[in-house]
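A single protein chain has been omitted; all remaining protein chains appear in their positions.
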Amino acid sequence: MTTWGESHGPAVGAVIDGCPPAIPLGTEHIQDMLDRRRPGTTTASTRRKETDRVRILSGVFEGKTTGTPILLVIDNEDARPEAYAAYAWLFRPGHGDITYAEKYGIRDWRGGGRASARETAARVAAGAVARAVLAGKGIAVRAYTLELGGIRAGRKHLADADQNPYGCPDAEAARQMEDRVQQVRSQGDSIGGIVEVEATGVPAGLGEPVFDKLDAELAKALMSIGAVKGVEIGSGFEAARMLGSQNNDPITPEGFATNHAGGILAGISSGAPVVVRVAVKPIPSISILQKTIDTEGRPVSLSVKGRHDVAAIPRINVVCEAMVNMVLVDFLLRQRAIAGGQGSAIPGP
Amino acid sequence: MTTWGESHGPAVGAVIDGCPPAIPLGTEHIQDMLDRRRPGTTTASTRRKETDRVRILSGVFEGKTTGTPILLVIDNEDARPEAYAAYAWLFRPGHGDITYAEKYGIRDWRGGGRASARETAARVAAGAVARAVLAGKGIAVRAYTLELGGIRAGRKHLADADQNPYGCPDAEAARQMEDRVQQVRSQGDSIGGIVEVEATGVPAGLGEPVFDKLDAELAKALMSIGAVKGVEIGSGFEAARMLGSQNNDPITPEGFATNHAGGILAGISSGAPVVVRVAVKPIPSISILQKTIDTEGRPVSLSVKGRHDVAAIPRINVVCEAMVNMVLVDFLLRQRAIAGGQGSAIPGP
Amino acid sequence: MTTWGESHGPAVGAVIDGCPPAIPLGTEHIQDMLDRRRPGTTTASTRRKETDRVRILSGVFEGKTTGTPILLVIDNEDARPEAYAAYAWLFRPGHGDITYAEKYGIRDWRGGGRASARETAARVAAGAVARAVLAGKGIAVRAYTLELGGIRAGRKHLADADQNPYGCPDAEAARQMEDRVQQVRSQGDSIGGIVEVEATGVPAGLGEPVFDKLDAELAKALMSIGAVKGVEIGSGFEAARMLGSQNNDPITPEGFATNHAGGILAGISSGAPVVVRVAVKPIPSISILQKTIDTEGRPVSLSVKGRHDVAAIPRINVVCEAMVNMVLVDFLLRQRAIAGGQGSAIPGP
Partner (left out) sequence: MTTWGESHGPAVGAVIDGCPPAIPLGTEHIQDMLDRRRPGTTTASTRRKETDRVRILSGVFEGKTTGTPILLVIDNEDARPEAYAAYAWLFRPGHGDITYAEKYGIRDWRGGGRASARETAARVAAGAVARAVLAGKGIAVRAYTLELGGIRAGRKHLADADQNPYGCPDAEAARQMEDRVQQVRSQGDSIGGIVEVEATGVPAGLGEPVFDKLDAELAKALMSIGAVKGVEIGSGFEAARMLGSQNNDPITPEGFATNHAGGILAGISSGAPVVVRVAVKPIPSISILQKTIDTEGRPVSLSVKGRHDVAAIPRINVVCEAMVNMVLVDFLLRQRAIAGGQGSAIPGP
């Protein structure tokens, strides 16, 4: 899978190569995930207008995938590059402006260009295609908000996560998150949080032994989302403080008694739910005055105006889901290649 | 880079393809890193005897790399497969025994086979080759123990990390770690901890924009180490609780005022030190009695005897260093390919 | 580089990842190559109307590449899928109809779908981008018709190849080719031929030692064009009948005295012109009655009507050029990565 497109160019999109044939696929299998990423659904999000309609230009015939590359296009309808002209000559703190300039010696400054979170729309569309493949295998991936601006969900009623705009499995915490967002917005500041992703129905046996472990690829896929600064599996950083006798999951004839391992042992799925958490940094675009330099190296002060989110959560949740979907499909196909029906892991299609 | 070899087979090793030519390289450039991974230097480590002498079978001519594949071999001198015969018919909790069986339907049960930490010797040897490439560029990678068994280093005197067996930059904390290890060993239990890796001298511009971000590849490389359950960059999970105005690093004509980003912005190195932390789980092999099942699915109890570490730290530290070295070399070469001398990032060789 | 799109879907195109930054690029750098592939310029070609206008949707900013993925789109303006409805239920001989059905169990039968030569428009567009990169390095790639329908160019005046519609470096042979095409067309049959590609200005040192040799990648790239059934380098199949003393190219202080090696020794470019020839099979779509089976396996007879070329030459010539351009850019970047300025091969950008 490759994505392409800049924030304020004509469109963003993705090419998916190697998708199995005969999978039912239409825009209706993609649009609901894109809608969850779309701005404007919570107080935390930007008011940029994006209808985010996906078009499928290839790889699907009579409602089914053909096995050939699938091109997905999402037009940028509300592009306003001129709004960014002020930033053409300086480097916004916390953004990739300065590193792109260093790397390429040339930079598309319109809304972050390639580094914009707009790029994740393409990931979500591609992730929806991956979800369509997984759906036939009984695998379901779900992301929800565990923490936002320091407010942590006290309980995990996953059904509740659908009932509040923050995707939080604790309705009461969701209400506090709304207050926190209002307060931070009024200060011109921003906040971060923690998203948890759970994949159920993952068969045992996915993941390669050494470098391409399932947890390694999940870490890469999730860390590749712009705002993510940390990834942990199962008990994660908490495991660093546990005893072996606490952290080991006893195995019983009925399955694992606990799931500190987060569904992954030695880099290979165990059949237990795969559980991953990501740390999401605060949005770097804030209207509070910050110090930076211009492209000539001179000190300047900057207040970032414009249509920015207060938090990447909850819009980022579906991006996390999309990435996990894609990683799981890749390993499902690899396992079909490697072991065929040999291990107990992968039933035939 | 590919590694090969099982814990109790004849040898482990690595093949390195694509190493630049004319880099001075001999076993003397590799052995010191292997020695740091070797067991027996602290109370925490196994008493398995491994001299871990590396041999270079190809790719070096008259003391310099030729640009062709380098084969590194480390013979397994103290292999005792028979010691593991008792585990051939059951699945040790916290180990990959059960997932390998599910994945492949066949399993080399001798000391964890391919899933053994012995595999990391090959990573360390390859990482030393990567270090030899980086040395000529002024890049230095250093791993140290931030936390072990709940005891956290209160300060970071990196020079101190060389002076105590736990690789801890706080001498007093290192003493407490020793006590903690003694206590846990006497209980037949094990502990985990947190390792921090810092890379200095990394030029700005390393890392690819979208999926192959520098932080994404670091996360993959480090998470691919067996005992690692979490990876964070810069302020990491702490960033989830910070405000944007706190977490953004102001840019000044002299450089970044702070380094919450851990040296990476939008997936590309910024020129500031790259800082990564990993969560290391407790060693799963403990002599305390645990519940598991045998290969027929019947419940059994298990006390793992043998030559096991109490903690993967500090032996794992040099493995983390090796992985970061390799990731940095890969991106250095990619950046040379992509931008040549265009950006300011990469000076000529 | 990935291409996508079906012959009679809405569009075809390519995504190019890893293009160096700051390369001047606009549609004007691409259109001339697309125009050479466009049908209708010779008697040999289909009368399908394709204006083949390329659009660049990403990766270019203010007339220069930014280093991020470039999406090229070529709309299918004259798609007539209904013309192919008759072929939905049978397998055309010499086409991929039957193998796609076997491979995927599902098939886009509209004009060959993914297997259509229409896919090569995307290759040509991407090859033009590669040419833009090479242009700055003094490398030029040129394809011309050596043989068509059994008529062979007797001499190689490359300037003449621009002056006749068959791209033949022998004006007299080109006239005979025209006669041959007329004759074959009137019989409802088709012909093949041989295209030679020459790349000048290729620096010594491109190509990897073992599997990814320069000649190996050229062979793959050219053989991946649908109509190509053979690839040879330098003296090629003729070398099989030569003595070592004839085939070896003597080396002199002024360079190689001959170029039987076709500019490649041990898989690495030598600095001499790179010379490759490809065998192009006759177009399989002919109106002469042929035997085949329908999708139920029953024997049927088939006369393929429609807008088909009599020969893939000369339209295929620019496709060959495009593929060679892309291979050379890839190796140029790889060599920059591997050797930096170490060998004498690659001057800085």
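The first chain written gets the first letter, and so on, giving A, B and C; residue counts start at 1 in each chain.
Convention: a residue touches a chain if its C-beta (ideal position, glycine included) is under 8 Å from a C-beta of that chain, and two chains touch if they have at least 3 such contacts.
Just so it is clear, the structure is predicted and the values come from calculations on it, not from any experiment.
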{"item": "Contact with the hidden chain (one of C:Thr68, C:Gln176 or C:Ser235)", "value": "C:Ser235"}
{"item": "Residue of C:Gly18, C:Gly94 or C:Gly306 in touch with the missing chain, whole complex considered", "value": "C:Gly94"}
{"item": "Selected from C:Leu134, C:Ala261 or C:Val274 as touching the chain missing from the view", "value": "C:Ala261"}
{"item": "Residue numbers in subunit B that touch the chain omitted from display", "value": "2-6, 9-13, 15, 17, 21-22, 57-59, 61, 64-71, 103-108, 110, 113-114"}
{"item": "Residues of subunit A in contact with the chain not shown", "value": "18, 20-22, 67-69, 209-210, 333-334, 336-343, 348-349"}
{"item": "Footprint left on subunit C by the chain that the document does not show", "value": "3, 91, 93-96, 98-106, 112, 114-115, 119, 147, 149-150, 184, 189-194, 204-207, 209-213, 215-224, 226, 229-253, 257, 261-262, 264-271, 279-286, 288, 290-293, 297-299, 335, 339, 342-345"}
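In this section, only the chains that are shown with their structure count from here on.
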{"item": "Most central chain, Cα average position", "value": "A"}
{"item": "Chain whose mean Cα position lies farthest from subunit C", "value": "B"}
{"item": "Two chains sharing the most contacts, counting C-beta pairs only", "value": "A-B"}
{"item": "Chain centre separation in whole Å, for subunit C relative to subunit A (CA means)", "value": "39"}
{"item": "Distance from the mean Cα position of subunit B to that of subunit A, given in whole angstrom", "value": "26"}
{"item": "Residue numbers of subunit B (touch at least two other chains)", "value": "209-210, 339, 342-343"}
